[in-house]
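All protein chains of the complex are present and in place, except for one that has been dropped.
Here is subunit A:
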Amino acid sequence: MSAAKEFELPSMPTLCVDEHCAFVARASESADTLEHALTEHLRLSGIYWGVCAVYTLGRLDRTFDRAKKEEILSYVDSCRNENGSYGGGVGHDGHVLYTLSAVQIYALFDELSRIDVEAVVGFLSSMQLSNGSFQGDHWGEIDTRFTYCALSALRLLGRLDAVDVDKACAYINSCKNFDGGFGAEPGGESHAGQVFTCVGALAIGGRLDYVDGDLLGWWLAERQVKVGGLNGRPEKLPDVCYSWWVLSSLSVLGKTHWIDRAALARFILKCQDEKSGGISDRPDDEPDVYHTFFGIAGLALMGHPAVVEPIDPVFALPKSVLRRMGIELSGTGKG
């Protein structure tokens, strides 16, 4: 892959694999901090980001021994609610966001047998509304992200049949804007994060024909700023997480060559904390597990040699995991 050669340039910083794995391991231990307590409601997503980051670096078993793995999985089990949904933390209300995170974590550890599939499917299908959209939970907030979470989780469980996929995709299409981008709801401003979820949902639903590849590819490519990083909307600052939201979408469209990948890689690598590990949103900021994962995932899409496990741009899971589950991988388009 031509992108890999760019990483051999002498000016390209090294990816600090050991340090990042240590950072993730430490993050999973720091239960005594205020920050840990205040983010309990999204703990499952945090676990997914950490585990997937380490998996793509080829260090899953080295970072989490059997005892730790069981501790993590038991924690995920305990986030299950009676209606089949998973909450972000123990005792937290169920939501499609964390239900997907749970399925992703079980998939990464090859422990899908721990899921009560019918219960999860029951919850997810009950979240679809008559116009095809999905609410996040019974409180009724609708967002295209929730469509993606539901379709992704259902596809991973082999149960897309449980919802109306055509209507779901038609609703996503109604969130498409004049610039080819997608927002959180019909008429919502195009946003790279929403673009990822909408393109992903359409890919899963087999309706990429709804996407205007030329216009959207153009909009996505324009997210690259002078310093090489990517932003999420015009005139916003670059942020490492957009290395994923933008690049994965471009990958599905077969247009990653429309951005300067070497410049992006350099930006991501500059956002590393080389001493303590972890990656931050932009250079010299505090690292966190979220940006660590998305920075590594972005580098994976670009074929960085140290990121040994290729990642799927639609499911944001290693391709080997999807293959193990018998899921046919998304094509990366013509480019």
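Brief remarks follow.
Basically, a residue touches a chain if its C-beta (ideal position, glycine included) is under 8 Å from a C-beta of that chain, and two chains touch if they have at least 3 such contacts; residues count from 1.
By definition in this document, contacts and distances are computed from a predicted model.
Per the UniProt record, the chain missing from the shown structure is "Protein prenyltransferase, alpha subunit", taken from the list "alanine transaminase", "EF-hand domain-containing protein", "DNA-directed RNA polymerases i and iii subunit rpac1" or "Protein prenyltransferase, alpha subunit".
Only one residue from A:Glu40, A:Glu111, A:Asp164 or A:Glu274 touches the chain missing from this view: A:Glu40.
Across the entire complex, the residue among A:Gly84, A:Gly200, A:Gly217 or A:Gly278 in touch with the chain not shown is A:Gly217.
Of the residues in subunit A, those that touch the hidden partner chain are 34, 37-42, 87-93, 95, 137, 139-141, 178-179, 184-185, 187-189, 191, 214-215, 217-218, 221-222, 224, 233-236, 257-261, 263.
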